[in-house]
Structure formats: structure tokens, C-alpha cells
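Report on the following structure.
The other protein chains are all here in position, but one chain of the complex has been omitted.
Up next, subunit A:
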């Protein structure tokens, strides 16, 4: 069975790239343009991984992660947070204990897929 991944990213081009990269690998991907949209997707269906941006309108990544972790079915799912190099340290401190790993933007496809694959184990 293919793994279900939710991608939350407000920047359309980035999101499309991520989604198509994952889809090509055979993952089944659901996309959301902000935290609000993303949280709707967590409605009890099986989801294996969340990849989310930090800065998003309506509901940001931190809030989204908190909401997802609070749901019993998703307490332990892996979460990858997309960040830009500059801000990483600050966010890292803020998100400690909640996320699985960071993905720095921009990323190499191979590195990205390696991290996704590992997170899905």
C-alpha cells in the first residue's frame, strides 16, 4: 500500500515541486495551501507523514503541528519541517520535541527523498 503524505506549503511552486517529486516515487500525496486546509485533512484517515512549511497564512506550521500532535491517531506520526537556512536555529529551539527533522530549502531531490523514506520507516 502506498504511503499517504500531507504537504502543507503556501508557496505554490514549492508545493508543486514537492508534490510531483513525491508522486513520482509512488507516494499518495494530499496538498494544502495553509495550516487550516492541512488540518482538515487529518480527519481520521490514515496519514503516514506530514511535510509542512513554517510560515503560512491562516494557521502557521507551529500551530498545525501542535493540532496534529494533539489528535490521538496522529500523536506519533513523523513530521518534517521545511525551513530556510537563516532561521533554522531559532525555529529548531521553538519546535524541539515536536518534529522529526528539518528540511532546508532549497534541497537536493535525492537528499529530500532519502529523508522522506527514512521518516516513513
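Convention: a contact is a pair of C-beta atoms (placed from the backbone, for glycine too) under 8 Å apart; a residue touches a chain by one contact, two chains touch by 3 or more; residues count from 1.
To be clear about the criterion, contacts and distances are computed from a predicted model.
Enquirer: Looking at UniProt, which of "Phosphonate ABC transporter ATP-binding protein", "ABC-type spermidine/putrescine transport system permease subunit I", "Chemotaxis protein CheA" or "Methionine synthase reductase" names the chain we cannot see?
Expert: Per the UniProt record, the undisplayed chain of the complex is "Chemotaxis protein CheA".
Enquirer: Take the complete complex as the reference. Which residues in subunit A touch the chain that isn't displayed?
Expert: The missing chain touches subunit A at positions 1, 43-46, 69, 72-73, 75-79, 97-101, 115, 118-119, 121.
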